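What follows is one structure encoded as structure tokens, with my remarks underneath.
Omission of a single protein chain aside, the complex is shown with its protein chains in their original locations.
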Amino acid sequence: MNSSLPSRRTVVAAGMAAVLTLGGWPSAEAQSPDAKARIARLKPKDYPSEPIEVNVVYPAGGGMDINARLAARYFEKYTGAQAIVNNRTGGGGLVGHTWLANQAAADGYTVAVIANLIFADSMLRAQGRWSHEKLEPIAFLNSEGISLVVSADGPHKDRSFKDLVELAKAKPGTIRVSILPGTIFEYLVEQVEQVSGAKFLKVPFQGGAPSMTALLGNNVDIALGFYGEIRSFLDSRKLVPVAVSSQERSPFLAQAPTLNESLGRSDVVWMATRWVAVPRGVPADRKAYLTAGFTAAAQDPELQEEFRKLGTVGNTALDTPEKLTRQLGELVRLERDFYTRTGRLK
Amino acid sequence: MTAEASRATAAATRAPFAPAPSPASRPDAPLPPARSGAIRIASLEPVLDVVWIVVGVALCVQAWRLGAWSANGPDSGFVPLVAGALIAACAGLLVVRRAMAPARRASNDPDTADAADAEPFWAERGAWARVCALVAGLVALVLLVRFAGFITASALMMPVLTRLIEKRSWWFAIGIGLAATAAVHVVFTRLLGMSMPRGPWGF
Partner (left out) sequence: MEALQGLLGGLSVIMTPANLYYCFIGSLVGTLIGVLPGIGPLAALSLLMPVTFTLSPVASIAMLAAMFYGAMYGGSTTSILVNIPGEAASVVTCLDGHQMARRGRAGAALGMAAIGSFIAGTLSLVALTFFSPLLAGVALRFGPPEYCALMLLGLVCTVLMIEGSAIKGVMMIALGFVFASIGLDSVNGTERLTFGSTDLAGGIELVAVVIGLFGVSEVLINIEQLARNEIVATRIRNILPTVEDWRMSWKPILRGSGLGFLLGVVPGGGPVTASFMSYALERRLASDPGRFGHGAIEGVAGPESANNSAVASGMIPLLTLGLPGNAVTALLMGALVIQGVQPGPSMMTEHADVFWGVIASMYVGNVMLLVLNLPLVGLWVQLLRVPYAILFPVILLLAVVGTYSTNKNFFDLWVMLAFGVVGYVLRKFRYEMSPLVLALVLAPLLEQSLRQSLVMSPDGFGIFVDRPLTVGLLALSALLVGAVAIGRLTRRQRPAPLAHPQLKET
């Protein structure tokens, strides 16, 4: 990279802006019959002879799982091959990530739908046993920011996020926030504390659903979750969004400011990004077939619509593995910076 | 319960079927004649208690390293510490109780297993060999499932396991083994749509 390029932060910011605003433009290549024909031409001989296993490292029914099942369904539509979702859960994703990096066969029958949460596992928990580099990204699926919500019946229902931060500064440790330990949920709150000087009381939970339960029961003041987890509560006005962690305001939560807006910063951005990956070393022809199939699926306007309903944003501009790898590389760099600064990574 | 029903139940329980491994045997039963060389449960229990104490202490050490208490209350090591200490303490208690209580069969204290005191660990001759063989067979089955695929592993090992469980003819063993393999394969792959592990030769 030469020095005339814009700073890393701007690149990422621009990338994020693109992600959020460019969603939903079907490119001509994604039109069904052309794509299917092109993929059929790429099909290697005698492959696939058995169903392709789409691995998800989170439990069935959760946000990741739903995204993966949708992607698998559209992959089947474009390739005619069978794709079966398999949940390899355990250790908050660690078990599945390790298996994918160390044990998954690079024979074209194993793919994974993973999120940027793998970077944290790779850098902080793998302890040298594996690295995320062992998995090669082939198709971008979607990304979304994290929403911060408060209860509509609680004491903070009319407060803005800025107010809450001020409260947390004035009375440290009284505003209870739900976090998932060891994930971007925790790091997000930590960064907010760092840049604002506020001090929240971080209560650990094991998932979005338990933290929403706690919020509704007034056991925490602020909860963090993905749009899919909170949509029903927003519709029935049980929860009120106070901020989103993306670069731009979410089209679904137009009234909630971004964290950057609330804090007057430009570097508090945390997104969940999802993509399809294969173990490194898959034969080139099979990899090309899988890439074409999943890219076509991701570009399909119907799937884009389904993703939109889930509150995520696709991005048809990221349509080659090279572009995707570059994008992800930036995310890794930012995360590594954060971990080094906060002393988690030496 | 009517008198007749209870007598029928009593008769049923005295019928010759394999006795259930219940927590305490009948205390009024006559002492079975010891087979020569048979190891009694009572003589092995102290070994187990020592194992427990070692395990408990090891757990406490590991837990201590993890850290038992933090500013927020119990830390990662708290539960293993308490549990390890409890295991070691209880094992110690068992040792003490056994040392103090005379080895009478009349006493019903289940802590010291007095009623089962005199029972041999392996009641029948060759029992330990059968158990070890079956464990070995299961280990082989798991290894083969991993490296040779389900169908091969099952087709090879099921006859062996069948014969280990009861010594009938090899034809019987092979028949049962292959039938079981086929049935389980059909139920799990066809009916439930599960994919079973495959070996290097594709199935």
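Letters A and B name the chains as they come in the text, with residue numbers starting at 1 for each one.
We take it that contacts are C-beta pairs under 8 Å (C-beta built on N, C-alpha and C of every residue); 3 or more make two chains touch, one makes a residue touch a chain.
The structure presented is a predicted model; accordingly, all values stated were derived computationally and were not measured.
Engineer: I'd like the shown chains that the missing chain touches, ordered by label.
Structural biologist: A, B
Engineer: Which of A:Lys36, A:Lys162 or A:Lys238 sits in contact with the chain that's absent?
Structural biologist: A:Lys238
Engineer: Check each of A:Ile66, A:Met123 or A:Leu167 against the chain that is not shown and name the one that touches it.
Structural biologist: A:Ile66
Engineer: Across the whole complex, list the residues on subunit A that are touched by the chain not included here.
Structural biologist: Residues 59-62, 65-66, 69-70, 73, 84-92, 94-95, 98-99, 102, 125, 127, 129, 174, 176, 181-182, 201-206, 209-210, 212-214, 216-217, 219-220, 228, 231-233, 235-236, 238, 309-310 of subunit A touch the chain absent from view.
Engineer: Where does subunit B touch the missing chain, residue by residue?
Structural biologist: These residues of subunit B touch the chain that is not shown: 1-3, 5-13, 15-18, 20-28, 41, 44-45, 48, 52, 59, 62, 66, 72-80, 82-84, 86-87, 90-91, 93-94, 97, 108, 110-111, 113, 115-116, 121-124, 126-127, 130-131, 134-135, 138-139, 141-142, 145-146, 150, 154, 158, 161-162, 164-166, 168, 172, 176-177, 180-181, 183-184, 187-188, 191-194, 196-197.
In the analysis below, only the chains that are shown with their structure count from here on.
Engineer: What is the distance, in whole Å, between the centres of subunit A and subunit B, each centre taken as the mean of its C-alpha atoms?
Structural biologist: Comparing mean C-alpha positions, subunit B is 45 Å from subunit A.
Engineer: So in the complex, which bits of subunit B are touching subunit A?
Structural biologist: Subunit B residues touching subunit A: 193, 195, 198.
Engineer: Tell me, which parts of subunit A touch subunit B in their complex?
Structural biologist: Residues of subunit A touching subunit B: 50-51, 53, 84.
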